[in-house]
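Note that one protein chain of the assembly has been removed; the remaining protein chains are unaltered in position.
Now for subunit A:
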């Protein structure tokens, strides 16, 4: 404990929040934790902390009586949490409980004991590990027998399966929200403001919501952020890592709402700013950016782009190939093969629409194969493509391409879709059984 207090004094002398936060980390070897635990007991822990803090923090840095009391509570809570971490029979639920108390003590420090803004990394560390412990607690409970769950009293009409599974993590999200609010609602001048903690905790909240499958809750956070944005430091002034993470989540949220244009914008920003050595993060960004490009601009990732990411190559390679060549059957297979993976990443329903592009490419081939009209006199010699194409030709192509037998009506339906979506220009003349394609730009954006 005295070592911790000495570190506290050092960090305080430098006003280094990250150093300070390290004194509240649970991520030490067991021996270190045990040393902390054994340095005091339940009766004297408060007085020990108080004595050590007063002894170490001297001179100009001297803590006011009020602030000292706050930190004593914080380290007391930390000491108890360490005890839970060490206890052989302890459960993660108990660790989570003890850790929540630590967070509460810290929050009280800001509310009632005048903790300064430079100390916010303490909130980062407690918040981060609170989430870790919550996930472990949920896993532990879910893997245990079901009877544990039944014990909880329930006054609802129906039981809530989701919250039973993620009860601790949801509680964690509520705690993190407190951090969010304590950062957001600080009215101190900017250079002394806790607002500088806002994006770290926002990202942590996003991460938590995504984990328990309630990404939509993130919208509340975004709303609160945009309301308070007026008197907030610009995002660009925050650490790059926080910017990139924030943009990534913002992009994915838009993606999930099918707002691909916005999603593409945010994800591109995240992509451009992402540290080039962070392969994992870059891979995550691409996972959503590639489907965006497919839908917005009908562009596919190049071999070179995918090369450094074997995972993405396996995921998108076959799909991209089949789309490019207009191979419907290969597309269906590629989609089916990686279906579980796509579904897990929530991109399946988006990628599925890539079939339209594959179909467009196939139809385009039919158009090209149709060749040119007989040159007419006085035509200026420039050959004109045959633009009246029998439905039967498309039917043959699609049936061959998808390895299914389609009737003319269904093919017409697919063609109507192409025309409606603007992927093909022209019209169907049903009474004559032909498609009349536009003489100029029958397949917009493809050079035909």
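Everything below uses one rule, namely that contacts are C-beta pairs under 8 Å (C-beta built on N, C-alpha and C of every residue); 3 or more make two chains touch, one makes a residue touch a chain; residues count from 1.
Simple rule for what comes next: contacts and distances are computed from a predicted model.
**Student:** Assign the chain not included in the display its UniProt protein name, restricting the answer to "Ribosomal RNA-processing protein 42", "SAC3/GANP/Nin1/mts3/eIF-3 p25 family-domain-containing protein", "General transcription and DNA repair factor IIH subunit TFB5" or "CLUMA_CG003244, isoform A".
**Tutor:** "SAC3/GANP/Nin1/mts3/eIF-3 p25 family-domain-containing protein"
**Student:** For a quick check of understanding: of A:72, A:134, A:182 or A:414, which residue touches the chain that isn't displayed?
**Tutor:** The single option touching the absent chain is A:414.
**Student:** In the full complex, which of A:349, A:384 or A:400 touches the chain missing from this view?
**Tutor:** A:349
**Student:** Which residue numbers on subunit A touch the omitted chain?
**Tutor:** 42, 80, 83-84, 86-87, 90, 93-94, 97, 146, 150-159, 161, 164, 213, 215-216, 256-260, 295, 339-340, 343-344, 346, 348-349, 352-353, 355-356, 409-410, 412-417, 419-421, 427-431, 436
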